[in-house]
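The complex is shown incomplete by one protein chain, all other protein chains being positioned as in the whole.
Should a chain be cited, it is by its letter among A and B, assigned in written order, with residues numbered from 1 in that chain.
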Amino acid sequence: MRRIIAIALNTYREAVRNRIFYLLVGFGFFFALSSRFISMVTVGDQARVLKDVGLGAIHFFSITLVIFTGINLIYQEIERRTLFNILSKPVSRSEFILGKFFGLALTAGLSLLAMAGVFLLFLTITTGRVETPLLLSFLLLYEELLIITALALLFSSFTTPILSFLFTVSLTLIGRVLWTYNEFRPLLRTPLVRGLCRAIYLLLPNLDKFNIQDAVVVGRPLSTPTVLLAMGYGAVYIIALLTLTLFLFRRRQF
Amino acid sequence: MWGDRDVLTLRNVCKSFRSDFLRRQIPVLKGITMTVGRGEIYGFLGVNGAGKTTTIKCILGLLTPDRGSIEMEGRPLDRQSRQRIGFLPENPYFYDYLSAREYLALVGALFSLPSRETACRTGELLAQVGLPEVGSLKLRKFSKGMTQRLGLAAALLGDPDLLILDEPFSGLDPIGRKEIRDLLLACRERGKTIFFSSHILQDMELMVDRIGIVHGGQTTREGKLADLISHSVQAIQIVFTGIPPDRIAEVAPGALERDEARELTVDDEAQLAEVLPRIMAAGGQIRSITPLKRTLEEIFLREVKA
Partner (left out) sequence: MASRPLRSSLLLGLAFSALAWAAFLQSRYDRRVDYFQDRDVFLSLPSSKTLKVLSFGLPHLTADLLYVWAIQFYATTQYRNRYDFLEPIFQRITDLSPQYLEAYLIGATIMVYEAQDVPMALRFLEKGSRQLPGEWRLDNDAGYYCFHMLKDFPRAEAYYLRASRNPGAPTFLRRLASHMYYLRGDPREAYATWLEIARQATDTLGRDSARNHLYQIKAEIDAATVRQAAQKFRDRTGRFPTGLDELHRRGYLTEVPRTFTGEEYTFDAKKGELVPPRVFRWKK
């Protein structure tokens, strides 16, 4: 356990040193400037635009951060042979992967906290209100980030960084539009095709459920069981990905 | 504590790599068989590409051999084995944003050492390897020699019984080499077993007990250094003075001038017994009689060219 924590902390330190800081600063400025600008330019409710742009920026930056950091970290370890250094110690491969995952989770969590903190502060100053759906949406975003982290880790454990990047980005985007399956499902004819599509639909990460924008922006009411179901799905999916990663990484030759 | 069993035994270890494009198997190790005894310094000798690093990776569990077995003290390798091993890789690279102390703290945690013990030993080890002042210096500022020494300190942190070093002398200046050599010899004094690979013969000659030569993925020769060399007395060199130049051809044909003396090389002791009385009878004074052993270099080159 201590070994996992040691690796996790080390991973966090390495991530923080490299990119987060600059991305955070970049995000902070981008957010502050652009949302202010855009909300001045709109006619109507400025708070809505502020929220939308801010949330959108946080989504985009945090996901980008997670993907790049996750893929880069493993790649760097292999490139620079620090991986050999670590694995030659009495550390199991599973401990290594778990340590990496928790380190990245810590990184993602802290940076999301900082971004969300800045955003909420901004929002409170401008509009004077903070709504619960907004806080919940950040929690769900975090879970989405963890899924993407696990994906990045999975791919970088067995393939080159470029392919890892492509796969992770593709799956993230697909995950966010997977809801369209329900739209074209009636168009599928043969049972075989229907079954196949349904299987694919169920197995790929369905990220739409972590998006409660309607509740946040428009005020549609949330149903607690639905939210809990979403969070459970996320947890289980992360476990599945990690287990797969452990399986693949244990067999990898260095 | 370990018994008198051999520390490390490799039997016919084979490993092939698959080239991604053509799916052909490229064999790298074709049968490595070695034995490392307790408390000795074992030198693993081979040209670049002979398979030294691959063998070491198999020992460390980074690679899984296709065939053959690797045992430590009679037991197959597992994670517990690595608890007793200290490893120094070739061209070590550490997380360069850490300081020396932070890095050693990390290593200590990976060895599951209590942090207080790690802190203690860090100070000791840094002093031992000759880096007493650099505890808080970031690793990116280390020179090559300092990195090497820090790597050694990290390898020693867990008080390992077996030290594995991959090209520990590469890139060091002669002073650095000597220091590492002294450190390793001191380790042996404390009862550690040392296994290191190199392609620099001089370093080996000065410190190893046993040697294994690997070439083309196979171990071609193994044995005590003394044995390998003593069986190969190549010639005997006689240095003498006092024979006038016109009589050299008669007394000692083939003798060469060397400073103010003459030097004659004969093949074996029989010829020595023949020439020596002649020289002395002719009034010459023998300065020295030296048996020329094959250097390790020559042994090695012979193995390699075969």
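Points worth noting:
Note that in this section a contact is a pair of C-beta atoms (placed from the backbone, for glycine too) under 8 Å apart; a residue touches a chain by one contact, two chains touch by 3 or more.
No experiment lies behind these values; they were computed from the predicted model shown.
Considering the whole complex, the hidden chain is in touch with A. The omitted chain makes contact with just one of the residues A:41, A:125 or A:187: A:41. Among A:136, A:197 or A:217, only A:217 touches the chain left out of the display. Within the set A:124, A:160, A:180 or A:243, the residue that contacts the chain not displayed is A:180. Looking at chain A, the residues touching the absent chain are 38, 41-45, 48-49, 52-53, 55-56, 59, 173, 176-177, 180, 207-208, 211, 213-214, 217-218.
As a working rule, only the chains that are shown with their structure count from here on.
Distance between chain centres (mean CA atoms), chain A to chain B: 49 Å.
On the chain A side of its complex with chain B, the touching residues are 2-3, 5-7, 10, 13-14, 17, 80-82, 84-92, 253-254.
In the complex of the two chains, the chain B residues touching chain A come out as 17, 57, 60-64, 79-80, 82-83, 85, 87, 89, 91-95, 97-98, 106-107, 109-112.
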